[in-house]
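All remarks here apply to the structure that follows.
Only one protein chain is missing; all other protein chains are in place.
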Amino acid sequence: MYNNMEIKPYRHEVKYYECDRMGITHHSNYIRFMEEARVDWMDQLGYGFDRMEAEGVVSPVVAIECRYRHTSTFKDIIDIEVDVAEITALKISFKYTMRVGSNTVCTATSTHCFLEQGRPVSLEKRFPELYKRIITIPNSEKR
Amino acid sequence: MYNNMEIKPYRHEVKYYECDRMGITHHSNYIRFMEEARVDWMDQLGYGFDRMEAEGVVSPVVAIECRYRHTSTFKDIIDIEVDVAEITALKISFKYTMRVGSNTVCTATSTHCFLEQGRPVSLEKRFPELYKRIITIPNSEKR
Amino acid sequence: MYNNMEIKPYRHEVKYYECDRMGITHHSNYIRFMEEARVDWMDQLGYGFDRMEAEGVVSPVVAIECRYRHTSTFKDIIDIEVDVAEITALKISFKYTMRVGSNTVCTATSTHCFLEQGRPVSLEKRFPELYKRIITIPNSEKR
Partner (left out) sequence: MYNNMEIKPYRHEVKYYECDRMGITHHSNYIRFMEEARVDWMDQLGYGFDRMEAEGVVSPVVAIECRYRHTSTFKDIIDIEVDVAEITALKISFKYTMRVGSNTVCTATSTHCFLEQGRPVSLEKRFPELYKRIITIPNSEKR
């Protein structure tokens, strides 16, 4: 039963090389943290992107939205909560909340499609079990 | 007279290290290309970010939106057109159109505030001449 | 007593965005892993780079040597052992051994000086206690 599954937030500690001349985490790096968190989320679901790639399916990003609410910096621990914002046959959108302690530093979404040999593929048909797992995750909004 | 000013698109050639396992430009790098294009845009306007920083004002990003329309890869030449989407006393939004030849690979916006010693500062009051230059640039929409 | 101190290897899991078109960890990233490991090493010694920076001392890299022995890729766990290769009043050199399982993927060294307000500073005089801790760490060569 996956609908009781507890997905743990992903944790990223800010690296020295991720900070810029203003002394803060460079804004482009949050896009990378989102990827890290998404990869971890898929791993926790038991179906990693590496396994998907090994089966010939890639999942490029089609859109990103990111709101920078507070700065973070070297050695800050960012906890990233990932949720599914929307899922259709051909696309999935994730929602991210990134916190340093109780301080929300960034909220974001990313939207992805699935491609096999360059062509769009339905997640529902191609990976039905994974699709079922995803749609039965309780929405964190409701927790 | 700045309202006749011709702002040239910024050009970025995709580097080997900017491409990922899928063989395409990693999506996080477009956020960096936007920064490069914005820096160049300010330079063309005659008031670079380095000069602003030297006067104690920084311009952090508060929001990003990015739509990935086509992939690009190693050695592709990306031409990036920058326009002002909106400007108020405290914020400025840029609009980016990134093309490889006639192919639009990415469209995006970024929103920025201005800070002096950590506090919001009005671009209009702090850099009135720059503000005036910006508002008199003909909107590229209308070109 | 620090000379019995056990310094644990630093662990880095290779990220998707750290891999290149060849499908392997891009070689420039190992330089960043070295920095991560060095930061962690200083933290384990009880005197982090953030604390040093807060006291006005920075530690720029003056030289790097890196031998890439095997490739690594997405999701590989790299264990990085850090040792002091040499220490003088003005410089410190670290030695790094990076392993994926029992497979050595990279060996490297980095050399650093210490600057305060742009001028070289003696680690021994400026941070005598830290200096003492470092020179009493048993050389891992001898373990």
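A, B and C are the chain letters, set down in written order, and residue numbers restart from 1 in every chain.
Basically, a residue touches a chain if its C-beta (ideal position, glycine included) is under 8 Å from a C-beta of that chain, and two chains touch if they have at least 3 such contacts.
Keep in mind the model is a prediction, meaning the values are calculated, not measured.
Undergrad: Which of C:Ala63, C:Ile77, C:Leu90 or C:Ile135 touches the chain that is not shown?
TA: Selected residue, touching the omitted chain: C:Ala63.
Undergrad: Can you work out which residue in A:His26, A:Arg69 or A:Arg126 touches the chain that's missing from view?
TA: Result: among the candidates, A:His26 touches the missing chain.
Undergrad: May I ask you to list the residues on chain A that touch the chain which is not drawn?
TA: Answer for chain A: residues 16-17, 19-21, 23, 26, 28, 74 touch the chain left out.
Undergrad: In the complete complex, the non-displayed chain touches which residues of chain C?
TA: 21-22, 24, 27-29, 31-32, 35, 53, 58, 60-68, 71
Undergrad: In the complete complex, the non-displayed chain touches which residues of chain B?
TA: Within chain B, the residues touching the omitted chain are 15-17, 32, 35-36, 39, 48-50, 74-75.
In this text, only the chains that are shown with their structure count from here on.
Undergrad: Find the chain most remote from chain B, comparing centres computed as mean CA coordinates.
TA: C
Undergrad: In terms of CA centres, which chain lies closest to the overall middle?
TA: Answer by centroid distance: A.
Undergrad: Roughly how far is chain A from chain B, going centre to centre by Cα mean, in whole Å?
TA: 26
Undergrad: How many angstrom lie between the CA centroids of chain B and chain C, rounded to a whole number?
TA: Spacing between the chain centres: roughly 36 Å.
Undergrad: Provide the list of chain B residues touching at least two other chains, using ranges where the numbers run on.
TA: 21, 28 - these are the residues of chain B that touch more than one other chain.
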